[in-house]
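Complex shown without one protein chain; remaining protein chains in place.
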Amino acid sequence: MKLWDKGFETDKNVEAFTVGKDYLLDMKLVPYDCKASIAHAEALCEKNLLSESEKSSLVSALKEIIALHKEGKFRINASDEDCHTAIENYLVKKCGDAGKKIHLGRSRNDQVMAALRLYEKEELSKIIKLVSLWKETAKKKSSEWSSIEMPGYTHMQRAMPSTAGTWIGSFAESAEDNLFLLNAALKLIDKNPLGSAAGFGVPVFDINGKTTASKLGFSSWFKNPLQVQLSRGKYESVIAEALSQVMFDINKFATDVVLFSTKEFGFVNLCDKLTTGSSIMPQKKNPDVAELLRAKYHAVIGEQFKIKSMTANLMSGYNRDLQLTKEPVMNMFDAASESVDAAILLLNGITINENACKQAMSPGIYATEEAYKLVKNGVPFRDAYKIVAEKFS
Amino acid sequence: MKLWDKGFETDKNVEAFTVGKDYLLDMKLVPYDCKASIAHAEALCEKNLLSESEKSSLVSALKEIIALHKEGKFRINASDEDCHTAIENYLVKKCGDAGKKIHLGRSRNDQVMAALRLYEKEELSKIIKLVSLWKETAKKKSSEWSSIEMPGYTHMQRAMPSTAGTWIGSFAESAEDNLFLLNAALKLIDKNPLGSAAGFGVPVFDINGKTTASKLGFSSWFKNPLQVQLSRGKYESVIAEALSQVMFDINKFATDVVLFSTKEFGFVNLCDKLTTGSSIMPQKKNPDVAELLRAKYHAVIGEQFKIKSMTANLMSGYNRDLQLTKEPVMNMFDAASESVDAAILLLNGITINENACKQAMSPGIYATEEAYKLVKNGVPFRDAYKIVAEKFS
Amino acid sequence: MKLWDKGFETDKNVEAFTVGKDYLLDMKLVPYDCKASIAHAEALCEKNLLSESEKSSLVSALKEIIALHKEGKFRINASDEDCHTAIENYLVKKCGDAGKKIHLGRSRNDQVMAALRLYEKEELSKIIKLVSLWKETAKKKSSEWSSIEMPGYTHMQRAMPSTAGTWIGSFAESAEDNLFLLNAALKLIDKNPLGSAAGFGVPVFDINGKTTASKLGFSSWFKNPLQVQLSRGKYESVIAEALSQVMFDINKFATDVVLFSTKEFGFVNLCDKLTTGSSIMPQKKNPDVAELLRAKYHAVIGEQFKIKSMTANLMSGYNRDLQLTKEPVMNMFDAASESVDAAILLLNGITINENACKQAMSPGIYATEEAYKLVKNGVPFRDAYKIVAEKFS
Partner (left out) sequence: MKLWDKGFETDKNVEAFTVGKDYLLDMKLVPYDCKASIAHAEALCEKNLLSESEKSSLVSALKEIIALHKEGKFRINASDEDCHTAIENYLVKKCGDAGKKIHLGRSRNDQVMAALRLYEKEELSKIIKLVSLWKETAKKKSSEWSSIEMPGYTHMQRAMPSTAGTWIGSFAESAEDNLFLLNAALKLIDKNPLGSAAGFGVPVFDINGKTTASKLGFSSWFKNPLQVQLSRGKYESVIAEALSQVMFDINKFATDVVLFSTKEFGFVNLCDKLTTGSSIMPQKKNPDVAELLRAKYHAVIGEQFKIKSMTANLMSGYNRDLQLTKEPVMNMFDAASESVDAAILLLNGITINENACKQAMSPGIYATEEAYKLVKNGVPFRDAYKIVAEKFS
């Protein structure tokens, strides 16, 4: 039964279309919705809108759901629409009238947002840990490989002397930037949406974002209730940007690994466990992990584009379109965590072929140095450049 | 067991990452892969590379799989990687040596492409039927509503007299364009990829695209085997474009319906079965179907962007990145069919509020007509325009 | 002076913002707008809404503008807003009352669309010629290089024996597909928008799309005037898709050239005229043309997504947002023509390094062939695969 059930039957096709994948996606939100509902129940009780025993009954039922969900035993049916309804239905069944009181002072709009933002905060924290691990791994490799010479490339042409340590070290340094962006996103979204109801606040009762903010671990709350709706899509796009920056570095690392593990470059060896074979060519060892890492970046920016395009040209206040931003956000978090995981695996699974790197240090690579030595002897740089250029033409 | 199994164990995380969702997505490809394998087995038999009895054994096993799949009883395990491996493993188990011979003269690359293109052809045909139905429905409504006056809008401002019939008729006419594009996509992709193997043809044996083209219902085949790989992503983006055009019209129709069903416009009434309620506001009837239809367009163009971005900057020949274009294609077909379905439902569920439309025909709407009447009396248009403009300033 | 001047002054900043780059971009549309205006004047005359002498006066003034424009002497001032106004102002000045009559039976909406579609048809025809030339060039090279052995790659790993002819031939074949798509786009957009006025037809007078279609070389016209507005963005996105397919092939060709001209691959030599140097490294010869060709694809798909995103979630009928689709269309045509030009130049400027190609034909490349020979001797393929795989492990 839906929260807004009005006695007429919905068309089955309409129901399937409007519910979409929500009843599946929402499995991820169940514990967050329960946490938010516990805080909301406590607040209602403090304001004497729930009795102590009603509150206790609701809180223990909500904890029950969290436990069931952990064991994979909590189900959301398509006819429930979403996790929020499934949970309220459970509460009504379990706690009677108390269940019918839990929705006082909130709307599904702010309820969804609260669960979503709690989920996003948790996922951001997870990815921050993963990116830190990636950074440490790259840093370690950078110092391990600091004396392995390798050509530096510009335009895919050998350019100047460099090292394998400098190469992998650039990703370690860049991970700092990504951590800065992930933390900025985390800080931005750390506002309590609960209490904004449908975007216009809670009438009659004195309930707003402040009521539950600290209970839910939010460091602040939305002063203007309509801004909560305005923030949907906005915050998600900022998260997307931070994730896409993480993916961008992995894309470049993966591109390098695929290239460096070709027979022609041969700078990098992949351990067997990281390669796959061909169904027709018995000799092949393919760098599929690296190729898929390269591709995943594009899947993430596609999701970001969906969010940015879908939420535009819509009037202020909630529009159902916003619902379809949920799947992109979840897709991106999943893609990012599995990709950072796999990138660390990949980095740990490669070795540098020092010989191949050395052989690639062809004379041209030292041309700038040569010109600079002429400069030391008093030749203006642009003239020194021309003298050396002639040698290589 | 993988087709390319080489005796060393793959890392479980690596396996999970590389297989991704393929073992789920591929459920859609099972019947197409079986059909392609039947054609391939027949061809091998004609070339004496399979005996009659081997062929018969393979063909009946493949038909078995099709039947099992129809009943939802064919499973692809994550350890199988994809449907192609699951099917070959089934054949080896069932037909012994014949099963080990089926992969002769093909690679998983052309096998995947054959199944995919057969699937795409079928899906395009389905969507063509749906769009035709949408067109017919819009046409019927257009003639039903041909005499219901309604303001024509530019810049969202009342502009000139029009009718509800003209409004909905524009979608009927535009559907013709969409059908043209869908048919063009269908024609473009109607080439047999089988026989191109890994992109460089089949050595030793005389097998190419021609061998199985007519058996598979393809009207032509790829002359250059490498072009098969080049076509991946290209053809999918062309399909995406046609589908996004279908979705664009639905986006506009849905945008109009949401607007026209506001209290302020009130031109359109939605039947109850097409609306949903609010969890907090008892009075609400929301046009969720229309809002979701509006949003789905953006989900589709996001998928199109993924395909276009993911396949670029890659060297010629197969790259594993291409695998990740499969999900976007399936997502788009699913989104498009359910959306056209829902759009027809929506169109059939609205009625025009003739009174509201009539009341909106305010005097300004006839200003151009007025100016034209002055022109009839000899006033140059630009002067007539100014005379009438003064009245409304 | 604007066409809709109402006597109050517009804010200068507002004017600058709303006019934007139109007065610059519209320089490209001047001749097309004149052609459309000539057809419109003739039609008005046939319907006795202009006298013979008025028509002649207008037609010769319009031809004057075309000639001035050719010599770079026709100016559009920012205060004119766009070319359409600049032209009407010129006509009023030159032909007096006849100039004030030219706008009868049309709106700037259909006038813009007519000029734009004529421009797009011309540009499509140009690009079709260029792509044909590209195809012929690739075909010629394909036969020239048909016996130069080169490894075929999958996953960027050497896979099977192939030739330089097969490589470049794949682009020749694919160009056929691109020509099919360009021609389909041309066919789709070949409908006369003039006569639809502001999207709701011409009142009082008997003027519609049929009136000027054949005069303007359109093979058909829009039956539903509102569809003209619906087609804006739609048709432009279809054009964009065809152009992006052309660019996609160039992107892949360029990616290959950059890779093949590395020291490590060395399959391709670039003639000096196609390379640029470095400001610091005297030895460098960089494949900038190829790199920029690779990048331009992304600029084009960015423009395509502007069009697709910008035109969505808008109600039926003209919205000023549509104006901003003009620049992306022009950007894409410019990028595509200069890129096909440069791609042909690049293809003519490379030579194949046969030796390097030959040396890259390492033994593994023949593994499939080897397995197939075992098959010829009766070993089932999957077993033969395993026997050969062992050799290379």
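The first chain written gets the first letter, and so on, giving A, B and C; residue counts start at 1 in each chain.
Just so we're on the same page, a contact is a pair of C-beta atoms (placed from the backbone, for glycine too) under 8 Å apart; a residue touches a chain by one contact, two chains touch by 3 or more.
Only a predicted model underlies this, so the values are computations on that prediction, with no experimental measurement involved.
**Student:** Taking the entire complex into account, which one of C:Arg117, C:Lys191, C:Arg294 or C:Arg382 touches the absent chain?
**Tutor:** Considering the complete complex, C:Arg294 is the one touching the chain left out.
**Student:** Per the definition of touch given earlier, which of C:Ser57, C:Asn89 or C:Ser278 contacts the omitted chain?
**Tutor:** Only one listed residue reaches the unshown chain, and that is C:Ser278.
**Student:** Considering the whole complex, which of A:Ala78, A:Leu133, A:Ala312 or A:Met361 touches the chain not shown?
**Tutor:** Checking each option in A:Ala78, A:Leu133, A:Ala312 or A:Met361, the one touching the absent chain turns out to be A:Ala312.
**Student:** For the chain not shown, which residue from B:Lys94, B:Lys140, B:Arg158 or B:Lys273 touches it across the whole complex?
**Tutor:** Checking each option in B:Lys94, B:Lys140, B:Arg158 or B:Lys273, the one touching the absent chain turns out to be B:Arg158.
**Student:** For a quick check of understanding: of A:Ser37, A:Ser57, A:Asn109 or A:Ser278, which residue touches the chain that isn't displayed?
**Tutor:** For the chain that is not drawn, the touching residue is A:Asn109.
**Student:** Go through subunit C and note every residue touching the omitted chain.
**Tutor:** Subunit C touches the missing chain through residues 2-6, 8-11, 13-14, 16-18, 20, 84, 103, 106-109, 111, 197-198, 272-274, 276-281, 284, 286, 288-289, 291-292, 294-296, 298-299, 301-303, 305-306, 309-310, 319-321, 323-324, 328, 338, 341-342, 345.
**Student:** Contact with the hidden chain only, please: which subunit A residues?
**Tutor:** Subunit A touches the missing chain through residues 3-4, 6-7, 49, 88, 92, 97, 99-104, 109, 152-156, 159-162, 166-167, 169-174, 177, 180-181, 184, 187-188, 197-200, 203-205, 222-227, 229-231, 233-234, 237-238, 241, 244-245, 248-249, 251-252, 255-256, 259, 294, 297-298, 301, 305, 308-309, 311-320, 368-369, 372-373, 375-376, 380-383, 389, 393.
**Student:** Which subunit B residues touch the hidden chain?
**Tutor:** These residues of subunit B touch the chain that is not shown: 154-160, 258-259, 262-265, 277-278, 280-288, 291, 305, 308-309, 312-314, 360, 362, 364-365, 367-368, 370-371, 385-386, 388-389, 391-392.
The working rule: only the chains that are shown with their structure count from here on.
**Student:** Please identify the chain lying most centrally, where each chain is represented by the average of its Cα atoms.
**Tutor:** B
**Student:** Using mean C-alpha positions as chain centres, tell me how far subunit A is from subunit C in Å, no decimals.
**Tutor:** 36
**Student:** So how far apart, in whole Å, are subunit A and subunit B when each is placed at the average of its C-alpha atoms?
**Tutor:** Measuring from centre to centre gives 28 Å for this pair.
**Student:** At which residue positions does subunit B touch at least two other chains?
**Tutor:** 3-4, 6, 103, 109, 197-198, 294, 298, 301, 305, 309, 319-320
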